[in-house]
Structure formats: structure tokens, C-alpha cells
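Omission of a single protein chain aside, the complex is shown with its protein chains in their original locations.
What follows is chain A.
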């Protein structure tokens, strides 16, 4: 399993596209939107920063799905999946081995973006334990959905398109782009069906209300449930994915 994780991490380090999606683009968005919304609607600077930095951190964490789809479809179509399946490595170790590097990338992404918020915009961080647990949970849900998507879609284009729908649609409806308080009641209800909402809700509880681990139990529970559903879907989709693999 660690052999797969190590090789995948080595490949990720050389993937310039991943660096762009994961670190450069989110930072550009954070800077751009904070600049645009500064002084608009009488929003306090701290309110703006605690909305946009964690909001875009949550949104871009879901973009890892693109890299996962590309990696898995490439491995499927090159025959690598069937090749690895012919070794004595158990299925769950293969899936976890492939999954872990992407989780590590998302965790690094969250650390980089929150650190950027702290250094440039004085973002308050709150309780480190609660922040770490929530970030791990966010990395878990985004990559488990990425794994499920990678094993379910037939083509790379289909995967990328669906990722955009999930990442951008979830961000819009989940209240990542603007505070939900200014949206109609029905939109606030709809938002609760998206993991992005619970991700931001958790961060806000920690960053704004100085919440502890006990205060974020609900967002954590919801995110883990969404993540487990993704993981289960991926596990069920694997035999079909393997059948589609060239060899």
C-alpha cells in the first residue's frame, strides 16, 4: 500500500497542473474576492475574511476531484489498474494507497490557504484541535467523493464536468460565495443538503465563535457521513471499474 502512496505522491509533486488548481488559483480567488468585496454592503473586514478564506478553502478542496479523476481514468485506460490488480495487493490497500496521497495534498492545501489568510489578512484561527479535526474531515469527504467519481465515470471529460457541477454548484448553493444570512430562507434550507455548507459552518464556529471540538460535532458528523457514503460508493463501483480496465 505504501508503495502506491509513495509513487503517487512523487507523481503529484511533478504535476504542475495540480499545483495550479490546488494552491495558485485559490490564492488568486481569495485575493480577488476580498479586494472586490472590501467596503461593500458595510461588511466588516473580519466578517469578510472569515467568510472568503474558509469559504474558498472549502470550495477548492473539492477541486482535488479533477486530479483524482484524471489519475484513475489514466491508470484504467493504460492498463495499470489491471496490472496492479494482478499482484497480491488486497483491493482495500490499493484503494487506500491511491486515496491517501490526495488526502495529503488536500490537507497541505488547507494548511497553505489558512496560513495565507493568517499572514495576509489576520485570519483568526481558533482552537487548533477543532481546526485540525475539521480540516481532516474536509479532506476525507472531498477525496472520498473524488474516489467515487473516479471509479464511476466513464470518461475524463465526464468526470471533470461533474466535478465542476459538484464543486461550483455546491459552493454556490452551500453558501460559500456569500453569507447565507443575506439569502432567502428556502436557500438557507437547501444549503444544508451540501457538504460545503457544513464545512464552512464548522470553520465559522471555530474561527468566529471560538468553538471547541465539542461545538463542531454536528458539522463533523455530517461531513463524515457524506464521506463514508462516497467511500462506500467507490468500494461498490470498483469491480465495474476493474472490468473496464485495459490489460
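Here, a residue touches a chain if its C-beta (ideal position, glycine included) is under 8 Å from a C-beta of that chain, and two chains touch if they have at least 3 such contacts; residues count from 1.
One rule holds for everything that comes next: contacts and distances are computed from a predicted model.
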item: Hidden chain of the complex, named as in its UniProt record, picked from "Cytochrome c domain-containing protein", "ABC-2 type transport system ATP-binding protein", "AzlD domain-containing protein" or "Sulfonate ABC transporter"; value: "ABC-2 type transport system ATP-binding protein"
item: Residue touching the undisplayed chain, where the options are A:27, A:70 or A:84; value: A:84
item: Interface with the unshown chain - residue positions in chain A; value: 2-4, 7, 10-11, 14, 78-80, 82-90, 239, 242-243, 245-247
